[in-house]
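Below is the structure I would like to discuss, written out as structure tokens.
The complex is shown incomplete by one protein chain, all other protein chains being positioned as in the whole.
To keep things simple, chains are lettered A and B as they appear, and every chain counts its residues starting from 1.
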Amino acid sequence: MTAKLYTTITAITITALSLLLLLIAAPHALLAQSDAVAESPDSATTAVAQVPDLGPILITVEDFPSDAGEALIIGWEDPGYVSLPDFIEYRVTRYTDDSDNGMVIGTSVLNPEVIDGEASHSIAHSYTVAAVFPDHEVISARSEPAMAEIQWVAADKYAVIIIGIFVCAAVIFFIETAKRGKTLFLRRIAGLEAIDEAVGRATEMGRPILFVAGIQDMDDVQTLAGLTILGRVARTVAQYDSKINMPCRASLVMTAGREVIKEAYNVAGRPDAYSDDMVHYVTDEQFGFVAATNGIMVREKPATCFYLGAFFAESLILAETGNSIEAIQIAGTAMPAQLPFFVAACDYTLIGEELFAASAYLSEEPRQLGSLKGQDVGKALAMIAIVVGGISVTLAQAWDIGLFQVIESALRTAFNIQLPVR
Amino acid sequence: MTFQQYIPIIVVGIGLIWIFIRSWRGQDVDRRIVFSFIGLTVALALIFQVMFGERATAIVRAAYDKIENLPEGSRILLSYDFDPAMAPEVHPMANSFIRHAMAKNHKLYLYSLWATGQTLLQESLTEVLEPEFPEKEYGKDWVVMGYKAGNEGVLNVIVTDIRKMYPTDVHNTSLDSLPIYDGVKSLKDFDLLISVGGGKPGVKEWVLFAGDRANVPVAGGSAAVSAPLLYPYYPRQLIGLLGGTKGAAEYESELIREYPRFADIDTPALRMMGPQTMAHVVIIAFILIGNVAYFRGKRKRRSEV
Partner (left out) sequence: MKRQIPLIIIMTVGWVLMVSVFVPPFESWGEEASLFFDIIAVFAFFLGGGNLIRVHFTKINRKSEGWGFSVVTVAGFAVMLILGLFKIGGSISAPVDTAGTPFELMFRYVMSPLQATMYSLLAFYVASASYRAFRARNIEATILLIAAFVILLGRTPFGFYLTAWIPESFSILEIPNMAVWIMNSPNLAGQRAIMIGIALGVISMSLRLLLGIERSYLGGD
């Protein structure tokens, strides 16, 4: 199966599955919630004469939203027992059958709600709520049996799903557009244009190139972005017959880095020039890694330094040391707090999304370029939401204009849904 | 300030003038000179204990005024949400809040959402509360609840029912036998919630999960690096915020100014502000010198052309 066909089939399958999930699961989730609501009938109470009869304790049992059918919410109306002087607590008991063998699953004083986190979607449970006093209890009647329901789509994430599908669809659309031969405009990214020049400079000076792919492990997407650029840098290094040194903070990054550089040397036709010692592990300790890398920089004096990946406080230490040895420095990170340090101290900085765009930019492959265009559609959506949201909230709150209050409410609901905590 | 405290300022001032003259003459400033200057400045400021007076900014003053204006006997919750790494910055804030609350005869409830917070809380008791306020009674004027795991989950519970999460205090005494907990069932019964820390859970979690839901004012003390992220909550959701060492120093200076009994207390934040202030001034001076050198060089090149 060719990669092209595989990609297309996968993309269509994903989109179809997502839509199918939404169509099936959403009504099911809503139905499950309403089905699971069970109320207790007017309850007789079991009480001793000292406690005044303030009326029945009415229980409601609802399914816990957006879960795998493992929880129920037991709520009740307090007829006034809380304000009695010797009231201790409300106690909720769960029953799995008609016998009187129940298990206390929770207590509450003021909050008229307890979550049963051990309910089941295959066994029906009923509940009683008892107002507890020092010498006696007032127990409600048992609720109707209720089962937890499985929700197949997380209700609090509908907005994320919809936006995610929209952005993914845009990316796939532009990938297909680019594959059909349409030229897509990309603005120039100075840091990426300078890679060849930077490697050439190192070759002329006879000094090595230092490459640091961030200090995070392979589970960070910034590290992967750094490694994609490493491939391109390593190929240029191999072609120019220069030297590259890549200290790593994580062993898996070391392994991946070796594969990337080895393959780059193979592609450049210089497999003999590759050595495993080009990529080496230093330490997992953050400042230990920085100290070692600084030592390498001060002793070996690389002519070019690349810092491409996730960095934290050590960003300025690396950049300033590179500055002191008069190296060309090209940095890129998606950590907003570290960007100012790189911008101040490095010659070129890839800011945030430019780091992720690098592989597409350097390869100039239509499929990858198309994904950048699709990303821009997402940005346009964000800009529209910010403008519309800002105007709506301002007009709604300043002048109480009804339409904008509705828009504001819809936006708040879509982006800020909160669930009860289990 | 004493004459001794002026020595670092004089020495650094002379040095900066020397560097300015060098730059004016077109000589570049080596980075080693910059490093030496910073090292010298901070070292001299620490050795000669340079301290500058501070005035509270509005955001710090708001927190101060809240405690100051609460009626005597108000219930204040103070949460220690930091670890030893952050302690130099935020521990002085916590100590200041304790002093202020005790001086105003408020009731203090000491909590912690960080495991390391409990040890640091104990340090405050040993160094501040017990020696400076021996007349205050445990269980009546102040109480230690200690650390509970669960981050914002703890807040979700105690916002409606404290005893569900904390049936006893840190000494295993039932809350019902502590006079300080008479009439206190949940966070809604407090008059002020204060969180001191710089990570998660911290001030933001207290604002979102406690203050907003219980409708109780929240004040905070935060490490300098986290403070900018909390500014959006001020002043509606966060009534006041102490940001970093500067915030702690401002609060300490207000306490010393308005409470004569605190005139001789140890003020670590004010002490740290001396070197920090001098280092900032040196950096500003170097920036100015750098720009002078840049424009002089530019003019020289233009005149040569």
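The rule we apply is simple: contacts are C-beta pairs under 8 Å (C-beta built on N, C-alpha and C of every residue); 3 or more make two chains touch, one makes a residue touch a chain.
Predicted model, so just to flag it, every value in this text is computed and none were measured.
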Kindly state which of the options A:54, A:82 or A:161 is in contact with the chain not pictured. A:161
Of A:54, A:316 or A:401, which sits in contact with the chain we cannot see? A:316
Per the touch definition above, residue among B:79, B:95, B:156 or B:276 touching the missing chain: B:276
Answer key for B:14, B:115 or B:287 versus the chain not shown reads B:287
Any idea which of A:221, A:273, A:388 or A:414 touches the chain not displayed? A:221
Identify the residues of chain A touching the omitted chain, counting contacts across the whole complex. 3, 6-7, 10-11, 21, 66-69, 150-154, 157, 160-161, 164, 167-168, 171-172, 175, 217, 219, 221, 224-225, 227-228, 231-232, 248, 250-252, 254-256, 259-260, 262-264, 266-267, 277, 280-288, 290-291, 295, 299, 313-314, 316-317, 319-320, 323, 334, 336, 339, 341, 344-345, 351-357, 359-360, 363, 365, 367-368, 371-372, 374-375, 378-379, 382
Note that chain B touches the absent chain at residues 29, 31, 34-35, 37-39, 42, 52-55, 57-59, 227-228, 231-232, 244, 246, 273, 276-277, 279-284, 286-287, 289-291, 294-295
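Keep in mind that, in the parts below, only the chains that are shown with their structure count from here on.
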Approximately how many whole Å separate the CA-defined centres of chain A and chain B? 32
Contact residues on chain A for chain B in the complex? 107-111, 324, 337, 421
Of chain B, residues touching chain A in the complex: 31, 152-153, 156, 160-161, 163-164, 185-186, 225
